[in-house]
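Structure first, then comments.
Every protein chain but one is kept in place in this view of the complex.
This part shows subunit A:
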Amino acid sequence: MTGNAPTDEDLFAIAEQVWSSYLDLEGTSPLIQMPRTKPSSDVSASVSVTGAWRGHVVVSCTMPAARSAAAALLGIELDEATEDDVTDALGELANIIGGNVKSLMPEPSALSLPVVLVNGSPGWPSASEVCQLNGEWLGESVAVQVLESTNEKGA
């Protein structure tokens, strides 16, 4: 990683902004930073960055957290949130957080459209972790990871 690699704290600052803007408008259910642990793989949403910096930004959380996020973002009741709502909501969270992470990385680079996996175990075999945020929201686990591609450019 060249330049100033983002830290766990940078990632938390970005996530906190997202939460206060969209998921915790009343300020009553903030995202709480927690000790590092293995992220839940109930729902994982990722965007990839390609260009001067190459890697992935992954948002993972439990299904209850994903449903709460979908309900908050779409302005619907929790029990109305469908799997499509969850997919769209987590994809957008990955897009927003990924866009903000990309802004901290060397330019020029491009951000992919999000990919969302429900009830799976995603893997990025040629990538190493740059930073990670473990958090708890409404008593559920939420994590954000920044992974840098480790294979040679053009390989």
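Here is the rule we use: a contact is a pair of C-beta atoms (placed from the backbone, for glycine too) under 8 Å apart; a residue touches a chain by one contact, two chains touch by 3 or more; residues count from 1.
Just so we're on the same page, contacts and distances are computed from a predicted model.
Per its UniProt record, the hidden chain corresponds to "Response regulator" from the list "ABC transporter ATP-binding protein", "Protein glxC", "Response regulator" or "Transport permease protein". Annotation: of A:V43, A:A66, A:I96 or A:V142, A:I96 touches the absent chain (contact as defined above). Checked against the hidden chain, the listed residues A:S21, A:T37 or A:N151 yield one contact partner: A:S21. Mapped onto subunit A, the interface with the missing chain covers residues 17-18, 20-22, 70, 73-75, 88-89, 91-92, 95-96, 98-100, 102-103, 107-108, 111, 113.
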